[in-house]
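Every protein chain except one is present and positioned as in the full complex.
Moving on to chain A:
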């Protein structure tokens, strides 16, 4: 087996925090069997998913600075992606559940580990590798883990459903943990969730036909929320399960939540509603708990935005019995 010297990978990156990376990927899972589209270009890696109905989309954007090392070879990328003139960079689809399970094998005992990810190998696979040594006595014990995942074949003629969100009307920002708690509480009525925004109020409510109603009223008075903007009062409705997926972030990201500790210890989420009711939820996750590494630009090097776009449920009707269409 020849060494890899003669083979050029299109994508060659080193992940510094495998556990956090895997946790961020897990938040993109919208269904048990989930296909993810991976796109890499010079600025970084974007991994996107959508559910079968195409009414909920998620993506995580890993800028090149969030990796320990990042390299993209344009020529190899063009060849690997089928030589299509569709644009720069590399793209392929992968079974997200398989990737998450495999990355689980790379996590060290005390939590974190590094891994080298490359694509494509000679057989077209995504390869993940980790090697470390522990010297004890005259013979060094060396451990290594490796994995090869074959990308999914793109279904013929599948339309590119890009995530798009335009004409932001209203927006607010709150700690990710707080938003998650609100949505978790709204599970009880078993119905779709309405988000109602006007100049002085932000309300989440759910109505369950045989169960009851629950409303969460958020205090939006001066200084309570980091951001609150209302350009046009809105009421929009979303399927509970999409809202739940859009707000379920791994516990390791939710931070210590020190009261009044300031925004840099708590993970924040920005929510916006478009003029036609589309919902955009952006979680600002940090791959590393180490806050010391601030670049001069002020943006934390390890920040990864994870974005969800949820279509509104059509026909908000007070007489609707809130049944989920399947």
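Of note:
Going forward, contacts are C-beta pairs under 8 Å (C-beta built on N, C-alpha and C of every residue); 3 or more make two chains touch, one makes a residue touch a chain; residues count from 1.
What we mean here is this: contacts and distances are computed from a predicted model.
This figure omits one chain of the complex; the name its UniProt record holds, of "RalBP1-associated Eps domain-containing protein 2-like", "Mitochondrial import inner membrane translocase subunit", "GPI transamidase component GAA1" or "Checkpoint protein Hus1/Mec3", is "Checkpoint protein Hus1/Mec3".
The hidden chain makes contact, of the residues A:125, A:214 or A:254, with A:125. The residue touching the chain not shown here, chosen from A:71, A:146, A:235 or A:254, is A:146.
Within the complete assembly, A:98 is the residue of A:31, A:98, A:218 or A:235 that touches the hidden chain. On the side of chain A, the interface with the absent chain consists of residues 1, 3-4, 94-95, 98, 101-102, 104-105, 109, 123, 125, 127, 129, 131, 134, 136, 139-152, using the contact rule stated above.
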